[in-house]
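Shown below is the structure under consideration.
One protein chain omitted, others in place.
And now, subunit A:
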Amino acid sequence: MRPDAASPAFVGAAEEALTDSPPPPPARRRTSLRDQIVPIFTSLASVALFFGVIAYVVTSAPEWPRIKRQFFSLDAMIEAFPAVLRGFWINIQVWLIALVAIALWAMVLALARSLRGPWFAPLRIFAIVYVDVFRGLPALLLVLLFGFGIPALNLPGLPSSGLFWGTVAMILCYAAYASEVYRAGIEAVHDGQRMAAKSLGLTQWQAMRYTILPQAIRNVLPALLNLTVALQKDVALLSVIGVRDAVREAQIYTAQTFNYSSLIAAAVLFMLATVPMARLTDYISRRDRLRRLQGAA
């Protein structure tokens, strides 16, 4: 039977619930030192066992000394390292310059494509054709075409260095991808934002600059960082046109000594540069997802 709301017992219970303090929060679970250390120890042991077995199997193979000499010779690495590092500095420089140029050029392309109105049709069509062409071609082909082809023309007034034109090829290629990322971000901004901007009297350009773009870039930041990581590695393509980057320098050493440890040294440098960037991308994506979840709640 349900208690009658007017009955003295029910009223008493309600009063009690109001005056009494609520039950205490759950006690923090205490974990003994042993409870904390055992899992850490277990994972350390299992990791050591797992990789130890692999290392043992690999190094005990009859071919191992030869493999080690060819790829992991410390002496060869040390000998090749100064040249490889010098080359890697070129990779970094090309990467940074290309990064800035791509960010700007891709933005121009994305904006050209999102312009409305009949007068902008040529710009729109240019942007569409551009992206189709440069996204459809292998980066390697572009690097060869620009790095060898254009200097061979001996055009007056234009630089003739392979490094310059190779960088241009990377910029043109990656800008096509980056502009599509920007465009996806622009289109993902809710239509109500455009309407609000219009109702406040903002022009199409002002709405883009103050309201749409800041949101679009924030939304696609993880995707842009991913492209940044990919670009850092692809700068090595310039080695095919004779640019003495890290890969090229490592190859030169290999050609002289028939030892591939210099390439491993270059590989380590690339890893040192890209892994932290990949972690940063993960971190920003995760933070972004959390922000969205909070925003939705």
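We adopt the following convention: a contact is a pair of C-beta atoms (placed from the backbone, for glycine too) under 8 Å apart; a residue touches a chain by one contact, two chains touch by 3 or more; residues count from 1.
Note that in this section contacts and distances are computed from a predicted model.
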{"item": "Chain left out of the displayed complex - its UniProt protein name, from \"Polar amino acid transport system ATP-binding protein\", \"Sarcosine oxidase subunit gamma\", \"Anti-sigma factor\" or \"Oligopeptide/dipeptide ABC transporter, ATPase subunit\"", "value": "\"Polar amino acid transport system ATP-binding protein\""}
{"item": "Residue of A:37, A:54, A:196 or A:272 touching the missing chain in the full complex", "value": "A:196"}
{"item": "Subunit A residues that touch the omitted chain in the full complex", "value": "192-193, 195-196, 198-203, 206, 210-211, 214-215, 218, 291, 294-295"}
